[in-house]
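The complex is shown incomplete by one protein chain, all other protein chains being positioned as in the whole.
For reference, chains read A and B in written order, and residue numbers begin at 1 within each chain.
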Amino acid sequence: MPVHDVIEIIRGDRRALEEYIYSIYDRIERLEKTLRGFITIRKREDVLEEAVRANMEEKPLAGIPIAVKDNISTMGIRTTCASAILENYVPPYDATVIARLRSAGAVIIGKTNMDEFAMGSTTETSHFGPSRNPWDPDRVPGGSSGGSAVVVSSYMAPAALGSDTGGSVRNPAAYTATFGYKPTYGVLSRYGLIAYASSLDQIGLITRDALDTALLLEHMAGEDPMDPTSVDLKVSGLYRRLRDIGAGRSHLSARLVIVREMWEGVEENVAREVMRAIDRLSSSGYTFEETSIPEIRYALPAYYIIAFAEASSNLARYGIPIYGLKINPENMGWEDYYSEVRSRGFGREVKRRIMLGSYILSAGYYEQYYIKALKVRRVLRDRLLPILRRGYIASPTMPIKPPRLGEAIEDPLRLYAMDIETVVPNLIGAPAVNIPAGFVDSLPVGLQLIGAPMSDQDLLEVSRSVEDIIGISNTTPKTG
Amino acid sequence: MDRGVMIGLEIHLQVNTVKTKMFCRCSSDYRSALPNTNICPVCLGLPGSLPVPNKAVIRKAIMLAIALGSRVVDRIVFVRKHYFYPDLPKGYQISQHRGPGMAPIAVGGGLEIEGEGEPRIIRIRRLGIEEDPARITYPYGDPLKSPYSLIDYNRSGVPLIEVVTEPDIRSSREARVFLDKLLTLADHLGITNPDLEGAFRVDVNISLENQERVEVKNIGSIRDIEKAINYEIARQRGIVAGGGKIKRETRHWDPLRGATFVSRHKEYEEEYRYFPDPDLPPIAVSAEVVKEIEDGMPELPWHMAERYVREYSLSRYAARVLVSRRALAELFERTVKIYGDPDKVADLLINDFLGVVNSRGGNFQLVRATPESIAKLLSLMDKGVISIKIAKMILKRVVIGGEDPEEIVAREGLLVISSDKELEELAEKVIRENPKAVEDARRNPKAINYLVGQVMKLTRGRADPQKISEIIRRKIGLER
Partner (left out) sequence: MERLERLAMLRLEEDERMTIYRDIERILAFFKQLDELDLGGVEPLFHVTEKEAGVGDDIEVRSMDRVWLEASAYRVQDGFVVGPRTIRGEEDSRS
């Protein structure tokens, strides 16, 4: 049951809340061993106590449990980024969005698995081992917010926070038939989000449907003085409007734009299934437009150049002796100490990205790679903004079905190629969603919609309408 | 002066006049705090933290730029300067730089000095805002003997303004004159209090004609800078005279051994990987803001000196000494307001007051004298209540001890002996006890000084020597 329904039942009803929390932990007990969605699970009595208190204090979120990706700082709760280097790091502060959710009465049930430092597309680079797709446990759930998607789709929690730098929320949402939302850059405060690539990162939501996202977003959005890049998006009333759309009280339609290049490189079955879902929209008043943006082909290399460069910078802080891997600094030269901590603490993919990133930023290469990638970024934004003002760009979220464990991760370029659809909105700061669209060989396939920057409200309203029409949201696989 | 010597300075001024750090709101007063008590996730560089620039520091930097005649940039860009070291929590320092997408807060401008010849302008290359790293100390004092380091993050993030000159300076004397003037300016503008420990540090670049330049880093006092420059010039001249060439290198100044040494660490060129900080979108500086800051600027020290010459009819020298420190100038003007007679005030301050302050290391933080107490002291002297000698005796207690001169005089009976009767008695006593001296004085009038001195001793300096001299002359029968 989505959060918006659960809340109605548990609000003011302590017994119902307890039963609900117990049932969640039952599911965790049954499913977590196989699916491995969590890195840290809080004790049931702690979660219950907090939830009951929030409920009795009549907080708007009434004690709803929420799972949080393990790269979002939670005070007093271990936050590892799925890395050995932060294995024992317990933050002394809450991320702003966490503080806001807590004061609205949500309770954190646990921290979810992810690719190490969010670097990956399948959750296979986690130091704690991969998570498994509840729709087929031999396959990946997507990444890097794979754990959050696993937990929500198998209902080990009704909703989860993730982070999205190049698709890390939409990718696993597509692979698990859940709703995934990446805001316009700046809409959700990044204070407390452990940075991967600062100009691309955003906290995102993985939920059972778009209405849940709207419900939670109302308590999370808003400018934050602790985040100099945060912007103010007014979201009051959003939940009510989406509810009206879903209940048929208001009708919505929109123009969808098909960018030809975004459908190249997509596996035929996948493309066909997503197109089928889109076709159903035309009978509800949706219109379509086709266009071509050849520069889109350069989005992927531009994205990775920027991401690696910023990542190498953001990860330069690890090695400092105030948190993380416990190595005795006495009698060690500082260069040895730092190298030791970093070499032991980081996994291979992270090391590769840090080295490439450092190379890209170094003198002699800075203009050749980084500056060039930023120029491509401007070109893409200039081409896409006019289109996004006319309609929403629609494409498959992922070019392939969820691969089997071990398949994609062998070859880095093959891994990166999974991101071709999802990097575009991050590059230009635009909001984007994944809506469950269908199945191929019983595996979930998703529809991505991209909106104009700051059009998050409209995008979510349209998502509500679309998911309603397609009608496969809020499903749980049989492993559940 | 050495023809062909080119010296450039990189001065880091600590903005110790604001309350908080550059990118967080921790207190920036690290001197009086226990280690690691002014810390937060931002200045510790904890994962997920974000920098929020201190608006007051930005305004002060703009003010300094205006005073130096530099051109302020229209968009402020912060960059990341990467290097690893245990005192740098993020693995990068937020700073400013020149390059694609990057610009310092101001360029150009200059400061006129009276150097080795005609007054001339030392050109400013650029001004930049940056943050201080943490402080490292050693358990056994000497880094070479200590098996580990001790890190205090109270200083991490304290604001700095960097002033870089062109290599227009020609001698150590010119360097001192320039620095004195710059520090006086920073003092008057309310940017840097030069008396606090660590208020400034300087990197010096020295090159001889047609030779590579040598950088001597991290010198913390003007005296050391002069010594280091003299040493370096001599060292380099020695090499060249012997037929050698100067290697481009980085050295540090060892004050104990009075010499510069090659920095072992810098065997390879530092690769800072500068790029604009993605967490800090550029901040616009409008012409209106610049004008507003300019209109609100305190009086520039050189204008103040000119005004002193005009308004108070002081000599240029006196004016310059009085404006060398804002605290001194304020004391002067406020005392004149109460007491009048600027000459007398200037004289006391320049000759006696400064003597006391300089005997305590020149630290104005120690001064407890107020305009009222200085005025009182001068009045007491004017009225003849105390002698000049007594005034000088108690000056230290007034200046450093903060005592009230009237109270001292009353309590300790230091009043001038004005009663003739008392003086006559003492004079007769001395004449009786020193017959030989009296004989000498009758023959050689100048020898009367000995007798005068004896009376002065008896009065403990409380009498006017002129008067004593007259009385003695009368008594021993000398005519004027």
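As a convention for this text, a contact is a pair of C-beta atoms (placed from the backbone, for glycine too) under 8 Å apart; a residue touches a chain by one contact, two chains touch by 3 or more.
Small disclaimer: the values here were computed from a predicted structure and weren't measured.
Among the residues B:Asp87, B:Glu174 or B:Asp187, only B:Asp87 touches the chain that is left out of the figure.
In the complete complex, the residue from A:Ile9, A:Ile258 or A:Ile322 that touches the missing chain is A:Ile322.
Considering the full assembly, B:Asn54 is the residue among B:Asn16, B:Asn54 or B:Ser70 that touches the omitted chain.
Of the listed residues A:Gly37, A:Gly192, A:Gly429 or A:Gly446, the one in contact with the hidden chain in the full complex is A:Gly429. Where chain B meets the omitted chain, the residues involved are 12, 18-20, 25-27, 34-37, 39-41, 44, 52-58, 78, 81, 83-88, 93, 100-101, 132-137, 139, 143-144, 146-153, 201, 217-218, 252, 254, 261, 263-265, 270-271, 273, 276, 278-284.
In the full complex, chain A contacts the hidden chain through residues 89-90, 92-93, 185-186, 199, 223, 225, 227-231, 295, 297-298, 301-302, 304-305, 312, 316, 319, 321-323, 326-340, 342-343, 346, 348, 351-352, 354-356, 358-359, 362, 369, 371-379, 381, 412-413, 416, 427-429, 453.
In the analysis below, only the chains that are shown with their structure count from here on.
Residues of chain B touching chain A in their complex: 41, 44-53, 80, 82, 84-86, 89-92, 99-101, 147-149, 151, 271, 273-275, 277-281. Of all the residues in chain A, the ones that touch chain B in their complex are 72-73, 79, 81, 86, 89, 91-93, 95, 190-195, 197-199, 225-229, 309-310, 312-313, 315-323, 329-331, 334-335, 338, 358, 361-363, 366-367, 370-371, 374.
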